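I have a structure I would like to understand better, so I am pasting it below and will then ask my questions one at a time.
Heads up, one of the protein chains got dropped from this complex, but the rest are sitting where they should.
And now, chain A:
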Amino acid sequence: MQNERALSHNNKQSRHSVRLAVLLSIIPGAGQWYNRRWIKGTILFLMAAAFIISFFQFISVGLWGLRTLGTIPGLDDSRALIIQGILSLFLIVVGAGFYIFNLVDARQDAVKISEGWILPSVKDAFKNWWDAIFPYALITPGFLLLIFVVVFPLLFMILLAFTNYDRYNAPPGNLLEWVGFENFLNIINVPIWRETFISVLSWTLVWTFVATTLQIILALVLAVFVNDERIKGKKLIRTVFILPWAVPAFVTILIFAALFNDNFGAVNQGIMEPLFGQSVPWLTDPLWSRTALIMIQVWLGFPFVFALFTGVLQSVSKEWYEAADVDGGSKLQKFQFITLPHVLFATAPLLIMQYSFNFNNFNIIYLFNEGGPAVRGQNAGGTDILISWVYELTFQNNMFNMAAAISLIMGLMIAAFAILQFRRTKSFQEEG
């Protein structure tokens, strides 16, 4: 049986045309039939038919909606149309991928057949198919979730940045319109937006850099101190130093907000009044609010870095230090040339993640005093960073278009940083 089939194929091999197989595949499945892979061809054909029957209407409405954003106010909801439009684009991508797969598959099989390949039995074909599809099947659930929770909203946000969706023009009562780069131009041209954007952006960068760097310095100093062999009770000390990381941050931030309260907070009552004879407007003056926020973030953030450093310090070989002693190296030199490079090298990726964490550290800004205090001539508070500003624009002011435009600018910054950063990491180079 097997031999017979092989023989008949050997006779046919010269007559089997690759080109014809690909041409027939313009109708999905036909090329596979020509290759005598009946089951595969039928499945492909049925899937293509089902795809067209079920999604044609949806996709054409989606594309129309994406172009026009609706034509009848009150009936067409521009937001729903954008969502349908994005889904349609996804479906088109999936469909195109499927179609290309169909062409490539027909060609591959035809080439193999014309070279005298014996068709596998149904069972073997199924097993091959399962082997090929398995890695994709594994990532599919995670990927689907990722698409719907991360990619889809990001796309939606990108599109919103080019519409006029604000509190005066909100669906479903009104229709949205595409406005091109108007929102971005507003950030540059309208004084209130420009000034707010520049001041929020510069504070975001200062905040990210200062708070994170202080965190790391404090953690480094403490880790080196506690690691000193003359210090006793290391275990207890380390446990206490990790405590601020272990307590949920939202609890401690709210506690600090009360402690820093201008009128009755313990910082003013217990430290500033007795020592300096005056209280400090921690919550109502922008500069003092910022100072307080940085101090609180250092309190919250140093323990994690401290724990990382401690782990690394314990792994630095003693011999290095002994060798340095023989050469007469001072304490400072030992720190500078042995400890510091070692610690920073081992923890670099995690330290960089600390910077990106603080760039997006919404919790502390919002929970401390909701980004306040208010500043004249701005529509963001004195301590707002980009992400908390976007939050307020969205949920308090309903300026969705501006919020989206600012998010987009933030996203570009993050992406640029991410690409720069991952180019350097080992795994990226290994994979690339």
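Miscellaneous remarks
Criterion: contacts are C-beta pairs under 8 Å (C-beta built on N, C-alpha and C of every residue); 3 or more make two chains touch, one makes a residue touch a chain; residues count from 1.
Here is the rule we go by: contacts and distances are computed from a predicted model.
UniProt lists the omitted chain of the complex under the protein name "Carbohydrate ABC transporter membrane protein 2, CUT1 family" (options: "NADH-quinone oxidoreductase subunit B", "Tryptophan synthase beta chain", "Carbohydrate ABC transporter membrane protein 2, CUT1 family" or "FAD-binding protein").
Only one of the listed residues, A:52, A:151 or A:190, touches the absent chain: A:151.
Note that of A:256, A:282 or A:389, the residue touching the chain absent from this view is A:256. Contact with the undisplayed chain is limited, among A:94, A:287 or A:418, to A:418.
Considering the complete assembly, chain A touches the hidden chain via residues 79-80, 83, 131-132, 134-136, 138-139, 141-143, 145-146, 148-157, 160, 221-222, 225-226, 228, 230-231, 237, 239-252, 254-259, 264, 266, 299, 307-308, 311-312, 346-347, 349-350, 353, 356, 360, 362-363, 366-367, 387, 390-391, 394-395, 400, 403-404, 407, 410-411, 414-415, 417-419, 422, 427-428, 431-432.
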